[in-house]
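All protein chains but one are shown at their positions in the complex.
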Amino acid sequence: MSLFFVLREGFGGLRHSRFSGFVATATVAISLILIGIFLIITVNLGKFVQFLRSRVELEVFLDDSFDEIKIQDLTDEIKRMEGVANLTFISKEMAIREFQNLFKDKQEDYFETLGYNPLPASFRVKLQDNYRTASGAEVVFKSLSSLEDIREEDIVYTREYLVILEKYIKFAIAIDFIVGIIVCLSALLLVSNNIRLIILSKNKIIETMKLVGATNFFIRTPLFIQGIVQGFLGGIISALFLYTLLKLAAIEIPGFISVDWRIYLLLANLGILLGFAGSFAAVRRYL
Amino acid sequence: MSLFFVLREGFGGLRHSRFSGFVATATVAISLILIGIFLIITVNLGKFVQFLRSRVELEVFLDDSFDEIKIQDLTDEIKRMEGVANLTFISKEMAIREFQNLFKDKQEDYFETLGYNPLPASFRVKLQDNYRTASGAEVVFKSLSSLEDIREEDIVYTREYLVILEKYIKFAIAIDFIVGIIVCLSALLLVSNNIRLIILSKNKIIETMKLVGATNFFIRTPLFIQGIVQGFLGGIISALFLYTLLKLAAIEIPGFISVDWRIYLLLANLGILLGFAGSFAAVRRYL
Amino acid sequence: MLKLHNLKMRYPNGDGLDGVNLEVRNGEFVYLVGPTGAGKTSVLKLIYMEEFPDEGYVLVDEYSSQDIRDKEIPYLRRKLGIIFQDFKLLEDRDVFENVAFVLRVTGARSRDIKKKTLRALGEVGLSHKSRKMPEELSGGEQQRVAIARAIVNEPFILLADEPTGNLDPKTAVEILSLLDKLNARGTAVLMATHNYELVNNTSKRIVSIKNGRTLN
Partner (left out) sequence: MLKLHNLKMRYPNGDGLDGVNLEVRNGEFVYLVGPTGAGKTSVLKLIYMEEFPDEGYVLVDEYSSQDIRDKEIPYLRRKLGIIFQDFKLLEDRDVFENVAFVLRVTGARSRDIKKKTLRALGEVGLSHKSRKMPEELSGGEQQRVAIARAIVNEPFILLADEPTGNLDPKTAVEILSLLDKLNARGTAVLMATHNYELVNNTSKRIVSIKNGRTLN
């Protein structure tokens, strides 16, 4: 069988059913644009969540009676704790400086008047990534308050903020996940349906081809080529579209999140894959 | 022309091209699920943004020398300011109480020892909804600092947090908007394409019907009915799917965002609309 | 009354009709004969107004090719019964519904539809196949369904394009006598054929066509 003829049949099919081909390509392109946007959202949702969670820390106030050795011991102990990433020691002097900074040294002389430093020293405890949640922070909170010499009331963190944040983050991740699955599945369904409809609309022609001696391979190969070419075109279009869109968005919104260029490569390849999988599914079932 | 026959043709068409009908319905359902999720995201994105922004406030520290009349004047003046929603006055006493609350009354006696209250009184200024942005807060900041007796250093707010937040919010809204448009357009394209393919696959039959005296109306009405029924079914399916999904999600994730039940009504109606618009577009072009 | 006057018509690729004159009076039976590719089917297409002439005109009862509006074409076609050379059956429904369709579009009552359809199927000898799909029929059976559909509504004019090409001689004679019977009841018949033998033994009027021209 001549390869040339098979290729010509495949590309001829593209030319012939031009509008169907256009819609198939558009379907792939739309699906991939959605998948691309989904990927961009997922990546940036991750970054955003990290940003919001990076603000989570626990502050442990220390009794003035603790000496340096005690503080060193506590530091070591806390550092070893499950969920703790690192901690900063804020001495009484640093607390004063922060306090004054906050109130813009207007009351510079208060503490002098007072004659001693009323502010306690403290540890600022940063959490490991996977402990930056309401329950994670609670775990660390528990460990901290089980320490000798540290009372529950000495530990401060924004529990409420974390809980609400959590709710939204879970919601966003759930939605993101669901949309991702739906988009992928529907892309496959739509592409395969398109090839199916092309096959059905060529039903008589295919029947006749078989009657005059065409093998299944001879009939299928052009359809695969058609599917793959349409998929590839759809991939390229979606990449171009997203690229332009993000460039425009970046002009409109300074500091707009930038996107890894490999996503475009991924989309083109996904297009080919979709085209192939779609034709394959349809051909297996309807030829 | 008998209405009964037209109806029978329409529903017969559904029965006949069962798989095509299934795919058309599935296409509508998928499109509507995406639109539904998009709506839910939009609504909740709004709520989330409100939540994040509701935390934006400016604090204005007041000189101890201000007397009650002065404070009353300032209150009135600030309340009239562009962008200000309301403000709370925190007296020196309240500041002490908050301070003591924060440090868990460990140093209860410091201020007594000190003999006077070193903490300044302040206004907490809440912003109007549309001023809860980096630039909006800046506007209010400017107005506040232009007040006599208030220096720039007396005004405190989380500028940096706002800027980063802003970036992500703009990104999210832009994406949300783009996805919304794409989903709506592609839903229309896919539905109309499906009807188009049905028309093309019935091309010969339709030609023949015309040759034996069928009017355009006679040929089109069953297609409309088919499109509308498929659209309606798709709408129902998408509503059921989303309902189940959200119920499951709510079990998995306690406190999961709840959804207005009218969204399901909207989806069913959108389905009918999509079915009608899709058949209409295809029929106008291909019959 | 059916009249084609000085018709010229050209397909995009150059073939077509090049001077056709033809008149069929009410109730008349006329043969249109000519070799393959002469233009017989094209003449019929002009009558049921699938094609329009470049010159000349077609008159079918009160409709003229010169001023008929798109909306009127279905009503013109309802006055005609057409037996297509390639049958053109509706492949998505069975034999009964194929024939009944012509009545359904006119909004006939379903009792009448049933009665008339069954009678037409009986006349072409296919009563027992009324619930078969077109693809389950032999070539000759399909042709007879096409005939039943053309005659079911007792048309004003019957256009028959090679209606016996897939029939054996015995069935062909039956069909021809059926057309005669219809003609006797007042339907005008225009039958395109290359079955010269059939035509040689007839007393009916014959119009010859060759290379897109009618001869006198």
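Should a chain be cited, it is by its letter among A, B and C, assigned in written order, with residues numbered from 1 in that chain.
Note that in this section contacts are C-beta pairs under 8 Å (C-beta built on N, C-alpha and C of every residue); 3 or more make two chains touch, one makes a residue touch a chain.
Worth saying up front: this structure is predicted, and the values here are computed from it rather than measured.
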{"item": "For the chain not depicted, the shown chains it touches", "value": "A, C"}
{"item": "Residue touching the undisplayed chain, where the options are C:37, C:107, C:122 or C:186", "value": "C:37"}
{"item": "Touch list for subunit A against the chain that is not drawn", "value": "1-2, 5, 16, 202, 204-205, 207-216, 218"}
{"item": "Footprint left on subunit C by the chain that the document does not show", "value": "11, 13, 15, 34-37, 40-41, 85-86, 132, 136, 138-141, 144, 161-162, 165-171, 194, 196-197"}
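In this text, only the chains that are shown with their structure count from here on.
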{"item": "Chain hops separating subunit C from subunit A, counting only touching neighbours", "value": "2"}
{"item": "Distance between the centres, which are taken as Cα means, of subunit C and subunit A, whole angstrom", "value": "67"}
{"item": "Euclidean distance of C-alpha centroids - subunit B vs subunit C, Å", "value": "63"}
{"item": "Rounded Å distance, subunit A centre to subunit B centre (Cα mean)", "value": "20"}
{"item": "In subunit A, residues with contacts to at least two other chains", "value": "none"}
{"item": "Interface hub residues of subunit C, defined as touching at least two other chains", "value": "none"}
